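Note that this complex is displayed minus one protein chain, with the remaining chains in position.
What follows is chain A.
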Amino acid sequence: MTNLVTTAQETELAAPVAEFCNAGVDALLVKFGDEIDACMPSYLASIRERVLNQLADVVNEVVPAYASLLVYYEPRNVRVYDLQLALQGIIDEVPWLCSPWSAEDANAPGKLVTVPVCYDPTMAPDLERVLQHTGLTAEELIAAHSGQQLQVYALGFAPGFAYLGSLPDALKVPRLDAPRTHVPAGSVGIAERQSAVYPQDSPGGWNIIGRSPVQWFDPKRTPMTAVQVGDRIQFKAITLSEYQAYAEQGAQ
């Protein structure tokens, strides 16, 4: 309890200010600063839910990203100024409950999803180069990549593609100079201090350091995506034979 009170006091000053910006005839971008902030995903998820519930007659979609919400609205039902007022009203209702959660914290935001990853070199075409770039050994890289919880900051780029952050500094690598035209589904990539699992075969410019047997997106499943914005992820290293066992299980 004491902890909660302190955090509320500490973060009151840091509550982000919403900035409204036109994004075409039927979209309004609500920006909350220019920084990647670990407290943002769950904050944005709460605002998004309220906007969809309370403004259902004028708002069609709300697309969250790192520090923004893109609000698609029906311009024939609302003036943009009135929409801004309504959105500001909702934003004011949502508390900025930022607590730097730990792995044991039962109150940590979102659900925790464990994602098995096989870091076998046969499934990691960029592993060697990443090791050279970072100066880590394979064991150190795996420990760094799977040794902490990551947050889902946004879903985008492709259905179910989750932007996960933030990786430790030691794992920071640039994107590929030229994106690959084909990255197999399940490939686990890193770029800058982000990580992601490619949900489908697609082009891609991230460094591939492993593969996961988890199906990341399935339009016939509820929910369709393995994770939502605000959820947390912990990667877990598995062997090649464990990967094959998982993959067979999934195929059944």
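Just so we're on the same page, contacts are C-beta pairs under 8 Å (C-beta built on N, C-alpha and C of every residue); 3 or more make two chains touch, one makes a residue touch a chain; residues count from 1.
One rule holds for everything that comes next: contacts and distances are computed from a predicted model.
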item: Protein name (UniProt record) of the chain left out of view, among "NADH-quinone oxidoreductase subunit A", "Nitrate reductase", "FAD-binding protein" or "Allophanate hydrolase"; value: "Allophanate hydrolase"
item: Given A:Ile36, A:Val113 or A:Ala144, the one touching the chain that is not displayed; value: A:Ile36
item: Selected residue (touches chain absent from view) among A:Ala38, A:Leu70, A:Leu176 or A:Leu240; value: A:Leu70
item: Chain not shown: contacting residue from A:Ser42, A:Gln151, A:Ser187 or A:Ser202; value: A:Ser202
item: Among A:Ala27, A:Leu97 or A:Leu176, residue touching the chain not depicted; value: A:Ala27
item: Residues of chain A (touch criterion as defined above) contacting the omitted chain; value: 21-27, 29, 31, 34-36, 48, 60-70, 72, 75-76, 80, 154-161, 163, 200, 202, 217, 219, 224-225, 229
